[in-house]
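Below: one structure in structure tokens.
Apart from one protein chain that is not included, each protein chain of the complex appears where it belongs.
When the chains are written out, they are named A and B in that same order, and each has its own residue count from 1.
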Amino acid sequence: MTQKNIAAPLPRRKGRSRGEASEGQLAFWLLLPAALLLCGVLLFPMITTIRDSFYFNKLTEPFNGQPFVGLKNYVQMFADPRFGTSLRNTLFFAVLTVGGSFLIGIPMALAAHTPSKVRGLARVALLLPWAMPPVMTGLIFAWLFNAQYGVFNDILVRLGIVQEPLLWLSTPGLAVLAMVVTIVWKTSSFVALIVLGGLQGIPRELTEASEVDGASRVQSFFRIILPLLAPSLAVAFIFRSISAVQVFDIPYTFIQQAPAQGLLETLGVYIYRTSIEFLDFGYAATLSVALFAVSLVVTGVYVRFVRDGAST
Amino acid sequence: MSDETAAPERLTLGDRIGRWAGLTALIVGGFFPLIWMLLTSLKTEAELQKFPVQYLPGMLNFANYARVFTEQPFARFFFNSMTVSLLSTVLCIVVAVPAAYALARLNIRGRGLLLTAVVAFSMFPVVSLLVPLFRLFRGLSLLNSYPALILPYAALSLPVAILTLVAFFSAIPRDLEAAAMIDGTSRVGALMRVVLPLSAPGMVTAALLIFVNSWNEFLLALSFNTKLDMRTVSVGVTLYQGEFAFPWPLIAAAVVIATIPVVMLIAVFQRRFVAGLTAGGVKA
Partner (left out) sequence: MRSRLLLSAALAVSAALTTSASAVTTLNVFMGSQQRPEVFQPLFDRFQAANPDIKVKIETGGATSEAQNQYLTTVLAARDDTLDIFLIDVVRTATFAAAGWAEPLNGYLSGVNSYLGSFLPGPVSAATYGGKLYAMPAFTDAQFLYYRKDLLTKYKAKVPTTWDELTATAGKIQKGEGGKMQGFNFQGAPIEGTVCNFLETLWTGGGDASNVNSAAGKQGLNFLVNSVKSRLSPAASAEIKTDDSRQQFQAGDVAMGLNWSYAWAHFQGNSPQPTTVKGNVGVAPLPSFGKNASATCTGGWEWGVNAYGNNKKEAVKLLQFMSSVNIQREMAVKGAYLPVRKSLYSDKAVLAANPHFKALYPVVLKARPRPVTPNYPRVSEIIRNNVSAAVAGSKTVDAALSDMQRDLAPLLK
């Protein structure tokens, strides 16, 4: 926001008199369609949600009306142990799955980027997890982890690692692990895609030049490639974090398979339950605003980073 | 980009092993659940209830693939999803490119704030936007139409598209653009002829993100387009369950049909598009 962050202006064509004003004007027109689309579709629902968070609006108690209650919903939220638990679970899963998706996603992108006979196949493999219908992903993995017919148990038993099939979903710790694996599998693709795009934007001459200089591949990755990937990584991080904080469909599926709700319920699931199932739209709106705030905090640091990166 | 034609590299044995291990892990890991679905779709339901697990189907039985299309109008679902996803991708890209260019390149006051605002639009859980959006679209008589999904999908993907493009536009050396502008090209001309071709991988990445986001969306699709012939694939794959029964072979066939063609299409498109755009552009 400060002046030093703002890009050095490009040299302008003739007619300097149009100067700053014309650049501002151009920016206005370039930004207008995006602003219209975002505001036209999303602003009204977002404002409605924020407004609802200050009202009592519980559809199962219509006799109570929909009075303005000020901060009462927020007070209720901070006293609500289930909010605390689901927030803690959300952050716990966010740290593990965002970290996991970068640990897996970056090597995935590197593998898919290196020239080889199977590169086409590798790129398809990179896309598949992400393109699989999300409503089905949780169910497919729950089945793979199934105690009675699951593939994972079958492999473990065949390899002699365990004697009896593990009760993946009904042992709380294992259920958490199973869910992390599922989410990481699904979301590493997203990171890999963005990183792969970034890698494709780096001229090969740069990496080759460093190798000629005698740098090892590892050194050239950390010295040359990683800094060039920084903007892509930041974008991937921001949106992985936001979606990790909102994560809903996979936990929602797992909760119906595994008796460990206290460990698996995320804020996204709690919001869904509160609105769609408990019909408490006022409180659900409050929880949504909280989730919004959490996203803002988690990503705030990185938005700053991208902004600075973009202007250098 | 240029790597497509790169000369063979000098690799040590360790490099080779590492590379093949990485590729194998990627391919096995990425394909594994889908291969499992493929095998499942060819099995009978009795073959699923076995432990130790029976991995290969007793006989190749493609009947489930026919049933996917006869029990529900799945071809129609596919057409709907294609239409919605393609149009929301086009709309989103057309809107995102100028915005991203402005944010990456122009002298804008409060750009950090603008970027934060853009990202903030993706921070509300969709479920909390559901009922107000439903009201809005009902008011506009948009329910059971393509725009009912295209508009929110394009809007929901706009933040990630803009930020991806900003990252790519920023990475293009300013000198190139400046050179073109000194040559007498207009700013918009420089964008079209220099910036866009150079950021082709970024455009493709953004398009992919939007397309798959739209292809996968469930909550809005379930609630806004309720007529059977307006359903999309993501809702369609769930329509084969019974009240209690979950016919995996049939559902697996639907999952395979919902996933494989799309991924193939994307892979082909990605190669063609990147190659096409870079061929016409300036080499970095």
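One rule holds for everything that comes next: a residue touches a chain if its C-beta (ideal position, glycine included) is under 8 Å from a C-beta of that chain, and two chains touch if they have at least 3 such contacts.
Everything numeric in this text was worked out from a predicted model, so none of it was measured.
Participant: From the list A:50, A:167, A:180 or A:228, pick the residue that touches the absent chain.
Facilitator: A:167
Participant: Touching the left-out chain: which of A:25, A:219 or A:256?
Facilitator: A:256
Participant: Footprint of the hidden chain on subunit B, which residues?
Facilitator: 44-46, 49, 72, 130-131, 134-135, 138, 219, 222-223, 226-228, 235, 238-247
Participant: Which positions on subunit A touch the chain that was left off?
Facilitator: Subunit A touches the chain not shown through residues 59-62, 146-148, 164-165, 167, 169-172, 255-262, 273, 275-279, 281.
Criterion: only the chains that are shown with their structure count from here on.
Participant: Touching subunit B in the complex: which residues of subunit A?
Facilitator: Listed in rising order, the residues are 1, 5-7, 9-13, 20, 23-24, 26-27, 29-31, 33-35, 37-38, 40-42, 44-46, 48-49, 107-108, 110-116, 118, 120-137, 139-141, 143-144, 148-151, 153-154, 157-158, 165, 185, 189-190, 193-194, 196-198, 200-201, 203-205, 217, 228, 231-232, 234-235, 238-239, 242, 246, 248-249, 268, 271-272, 275-276, 281, 284-285, 288, 291-292, 295-296, 299-300, 303-304, 306-307, 309-312.
Participant: Mind listing the subunit B positions that touch subunit A in their complex?
Facilitator: 1-4, 6, 15, 19, 22-23, 25-27, 29-31, 33-34, 36-37, 48-53, 91, 94-96, 98-99, 101-116, 118-133, 136, 151-152, 154-156, 158-160, 162-164, 166-168, 170-171, 174, 177-178, 181-182, 184, 186-187, 198-199, 201-202, 204-205, 208-209, 212, 215-216, 218, 233-234, 237-238, 246, 248, 251, 255, 258-259, 262-264, 266-267, 270-271, 274, 283-284
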